[in-house]
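Every protein chain of the complex appears in place save one, which is left out.
When the chains are written out, they are named A, B and C in that same order, and each has its own residue count from 1.
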Amino acid sequence: MQNNINYRSRDSSEITYLRAFAYRTLAHCFIYPSKSWISELPGWLNTLSSILEDFGPSTEAVVKTVEEIRKEKYSLQTLQIEYTRLFINGAPSVLAPPYASAYSEERWFYGPPAIRALHTYQKAGLAFSPKSREMPDYLLVELEFMIHLCQNEMKVGKSYGEASDIREEQHCFLTEQLMPWVSVWRGYVETSDRAGFYAKLAALINEWLKTDAVYLENTGERSIA
Amino acid sequence: MGVKDNTLSRRDFLKFSGGLLASSFMLDLDSDLGFLVPSAEAAAKPEKGEKKLYGECGICSMGCAYIAYVQNGRIVRLEGNPKDQIAEGKLCVKGYSSLNILYDPDRLKYPMKRTNPQKGIGVDPKWVKITWDEAIGMVAKKFKEVIAKDGPQAIVIFARGKPHLKHFAKSIGTPNLIIHNSACDVTHDIAWESMVTGEGKGRPFTGDYENSRYILSFGWDGPGKSKNKWGRAINNALEKGAKLVVFDPRLSITASKAHEWIPIKPGTDLAVLLAMIRTIINENLFDQEFISNYTTGFNELKVRVQQYTPEWAEKISDVPAGKIVRIAREFATTKPAVVASHKRDAGGPLYSNSFRTAQCFIIMNTLVGSIDRPGGRILDRKPKLPKEDEFVKYPEYPKGVKERIDGMEKYPLTKKGNFSTVAQGILSKKPYPVKAALIWKYNLPSFPNRLRLEEALKTLDFIAVSDIYPTELTELADVVLPEGTFFEGKGLKERKFHAMYPQMALVEGIKPLYDTKGFKDVLYSILEKMGLKEYVPDKEALKAFSKAKDEALGTTKEEIRSNGGIWTGDKTFKPKTEFGTPSKKIELSPSLLKEKGFDPLPYWIEPKVMPNKEYPYRLIIYRTPWQRMMKTQNIPVLMEIYPENTVTIHSKEAEKLNIKEGDYIWVESTTGKIKVKAHLSEGIRPDCVAIDHGFGHRGKGMTVAFGKGSNEGDLVPDMTIGEMLKNPDPAANSMWNEVVLKIYKA
Amino acid sequence: MKKSLLIDISKCLACYSCTVACKSANGVTKGSFRTFVHPYESGAYPNVRINYAKHFCKHCKEPACVAACPVQALYKTEEGSVEYNNKKCIGCRYCMYACPFSVPLFDWHKSQIEKPLIQKCDFCAHRVDGGKGLACAQACPYGAIMEGELDKMLEEARSRIQNRPDFYIDHIYGEKEVGGTSVLYLSSRPFGEVALADVGAKPVATRSETSMAGMLPGVTILALFLAGIRWVSHRREELSKGKEE
Partner (left out) sequence: MVAKSEPLFSGIRGFLLALTLVGLVVAVIRLIAGLGATTNLNSGYPWGIWVFFDLFLIPFSAGAFTISAVVHIFNQKQYKPLLRPVVLAGLLGYSLTLWFLLLDLGRPDLFYNVFIYLNPRSFMFEVAWCLSLYTGVLVLEFLPAYAEKYNRKGLQRGLTTFGIVILSAGILLSTMHQSSLGGLFLLMPGRIHPLWSSDLLALFFLVSSVAGGLSMIILISAWAFRAFKHHLDYRMFSGIARASVWVLGFYFIMKIVDLMGRHTFGRVFEGSIQSVLFLIEMTIGILLPLIMFASQGVRESKSGLIWAAIFVSFGLALNRTNIAFYGFDPIRVATYSPYWMEWIATLGGVAGAILIFYLIARYFPILLVPEAEEFAEARGASFTAVAITLLAIGIILEGTNPLWSGYGVWIFVAGLSFLIASLEIGAGKKMMKGLQNAKNNN
């Protein structure tokens, strides 16, 4: 692809903004479907695909998935049914709960991964909003944390030392917390999703996380050098 | 947040403007994320170490107060609260493992509605998550429609008889609040109410067994059901030299600790009791002082029991006359002595004569002066608190139809509903059709012959279910209203059922894990949405009520917290000298029964069914220490200990039928048949088989419980109200054990 | 201080609180148990008895499993407990054979990736739930499990027998069995009925150790013997050769 982001020539805070936006968009795609959500979905996906396109050949699969999602039409109710069935409660039973603990050794929620996540948030100076009723290892919470980290990176701007520290933090959370379980979770979603949308979305999230991890690794080396 | 000023390149801008409105450029987190907020405190003081949280275990009615240890917002372990007179620092196996319920991935998390019009067990309802507003709106709308078209009686509410539920039913005007008492303790309830506590006052659960010197049990297996206070009490009593005698067709855990286990013929405890009462009265072994000061009707009783000689009882019950007489004498002469009882013992809803058996329990305890005396059965000692209705006033309730769908208006003493007759009532549409149901934490296997109820519920237009778990019943629901676990509630709880002195337990609760709501709130919201605001308690009044409660206790929650989570009232035991009956005495020949047209005195009633050639075995239902009804089967560790229920068969009988330990066998009654794993034992009467309750979930949503074991309730017949009325029982009990069976290898 | 547990079988009501508490306190994974309660029926109808006994590691004074373990994964501590190091264990399962009480269990159900281990009570040496002390004793609602110092528990056991001589069997199981154990049992029924077999007062380990001790001297003697034979046989050959020459 010609219009890949060139890490070296592009302004890094711009890239970070785009990355934050990618996380934001993916998170938005994952919220429970509503009327306004579905009407805005093509717009969000357009944006997402144009951001992702910039991230080089490794995102080819991502872009393809975006296209696929965009082409297909899903009725709101189908998506709601699938969402509920896969992620909340379903018949026969909840199939792919979007919580890290569900994929750890014990069957319990709020297991060690949740506590690990909570510690990471606290270390980054974040607390749970009193109105939220979610566990720390919920997919959206973890994606939101990545956005927070991107924002922090933008705030420190070009002071390379700090920025690379934050990048390190992002890379760490990504590879140690998010990616291990999302890759498993995605498998469950893919095998169980009847509508197809969430299978693709899960694959997309998984792909994006991998892509971002590679990006962070590359730039991490650069900033050290 | 903070990124508005980050400009984008021109190319990017063009790209974005093609896709989204400019306002979306902001990384706006608040609209649908916003779980995390910056907090300097969090960074400075990350959560470490343990926090104590007080609460009350909600697994069974004992309600042990616990201390939960919280790390990182997660409860890591539970201990019994040592200050609580019931827990005494310990919980039971179910309590200890109940954290599995709180953190169970299978739990109901958000309100949901069905989108698949087809209903049935195993049929995907195609749930869709909705908001609480929508959910409550749906229920309210439907209820209003039903009321307008078919009248409020067309709404049936299946729920425990909490005051707010009674209030809700009355407010919408339906007589049909179906409480589980017919399957639980209705016989004891009415026996106590008519003889001791007075109409509508209920019954005590408390027994000062620890200080008894002679404990008689007729099928009572409190220690064997992990009622841990009773287990300790029995252990301590035995250590102090008490004698324990157990009449039970099955060698229960209590019986395993007893001095004597008498494998009595099921359903004949009444005969033995009548003979014992006769012995104690005729040999003048009763407590003269107690009888003359605190009872009425002794002479009538004396006359009545003359016909029931020990020899007569021997013929009926298989218990030798000499043994009956000896135990009666020992019981009357060793003080204090007590007949222990709880719910589903011989005086529970098991046999056609159980009400009379329950009556005899009270008579026995009265004869030896053990009603509200140390070492005996103790009446409630609740803290004296203001009542809600002193603060919250409602307008008069609408006058609706009196007739109930379960026909219970035909029973003057029990008004709590009947699990046995409700299904056939709905199916027959008599006296009127039912259109909608609201169900709170009952599951199909809790009913006799659940298939009939399933069939009945399928005829309804609308079902709303509130529960913690996606039970098989929720698969029939149109709207699911998720409730939180007992770990997620808050408040002050009375130590009620087993308290020797007034105590209150502080319940703190962790932050709810999901979008759940307490059922009380749900009910008030429904009322509000239905336009019945006048029946929703005023917030100010509630505040005043809660303040008045604090004042009555003379303390605050903070103070209770610093005192170890328990408020304790006056501990001294003052035996009661007045009782709740019209005569203020214990009525051995109760006026209430007389008044309502029943025989006031116990008399012998044959069990409804007898083993015959085709069905040679009687069913005995029991409960294991590690399962609580249909509540705890999704706890992995408990299912690991005991993965499925078993049918206990006498080894000699099994040999005859060529059944070996662990074989799967069919157990068949006229109502249904189930496949269960066989367990051979010498500890059961040869003409009985025993099955433990709590298994056979059909709801796949409970992934651990699903498909494990079988539900013995499928063998128990349900009834029409006509059939029920044939049984001369003022309590209309469900007669769980009046079932004969055949068994054969699967 | 020697840790010890006193189990009063007559007080056990088979509720499995100990089993559950043990599992959660020690993070014992699904399908494995370190303590379990078993029912034992004896007699014939209607004179039947059922007794319930909790079985778990007795923490012998001279543990056979420690003698058996080839990699020192099982070891005896100062407090008297026998603990397990899951990083050393190779899974040979010899401890399962060696234990006179049939205590150690292997995680048969686990795949190699899940790292199967030997499961055995270690007196809660590595609790994961933040608690301290012995989880089973803390959990037991009926006073059937008592935690304390070995001497105190022996005293307690003796006084219980003294107070109810007609009730208890006049024997503290574990006081002398296999050289003494840290877990003591009291029962109102013969111990054989609840699978607490008569294992003798001699530690099992000594039998193998006596034999083991003979190994090195034996080998030395053998070596000298072989050397002798070799020398003689070669010498004989040489002599015969010499004759030929």
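The criterion applied here is as follows: a residue touches a chain if its C-beta (ideal position, glycine included) is under 8 Å from a C-beta of that chain, and two chains touch if they have at least 3 such contacts.
No experiment lies behind these values; they were computed from the predicted model shown.
**Student:** Identify the visible chains that the left-out chain touches across the whole complex.
**Tutor:** Contacts of the omitted chain with visible chains: C.
**Student:** Even though one chain is hidden, which residues of chain C still touch it in the full complex?
**Tutor:** 64, 66-73, 87-94, 96-98, 100, 102, 105-118, 197, 199, 204-205, 207-209, 211-212, 215-216, 218-220, 222-224, 226-231, 233-238
The definition used in the following text is that only the chains that are shown with their structure count from here on.
**Student:** Which chain has its C-alpha centroid farthest away from the centroid of chain C?
**Tutor:** Of all chains, A has its centre farthest from that of chain C.
**Student:** Taking the mean of the CA coordinates per chain, how far is chain A from chain B in Å?
**Tutor:** Roughly 46 Å, centre to centre.
**Student:** Where in chain C do residues touch two or more other chains at once?
**Tutor:** 30
**Student:** Enumerate the residues of chain B that touch no fewer than two other chains.
**Tutor:** Expected reply: 71, 99, 636.
**Student:** Of all residues in chain B, which touch chain C in the complex?
**Tutor:** 50, 69, 71, 76-77, 79-80, 90-93, 96-97, 99, 223-224, 226, 228, 231-232, 235, 239, 251, 253, 256-257, 261-263, 625-626, 636-638, 640-641, 650, 652, 681-686
**Student:** Residues of chain C touching chain B in their complex?
**Tutor:** 10-11, 13-17, 19-21, 23-25, 30-31, 33, 36, 41, 43-46, 48-52, 129-131, 138-144, 164
**Student:** Could you list, by residue number, the parts of chain A that touch chain B in their complex?
**Tutor:** Residue positions touching the partner: 13-14, 17-18, 20-21, 24, 27-28, 31-32, 40, 43-44, 46-47, 50, 77, 80-81, 83-85, 88-94, 97, 99, 102, 107-111, 114-115, 118-119, 121-129, 131-136, 138, 140-141, 143-145, 147-148, 151, 154-155.
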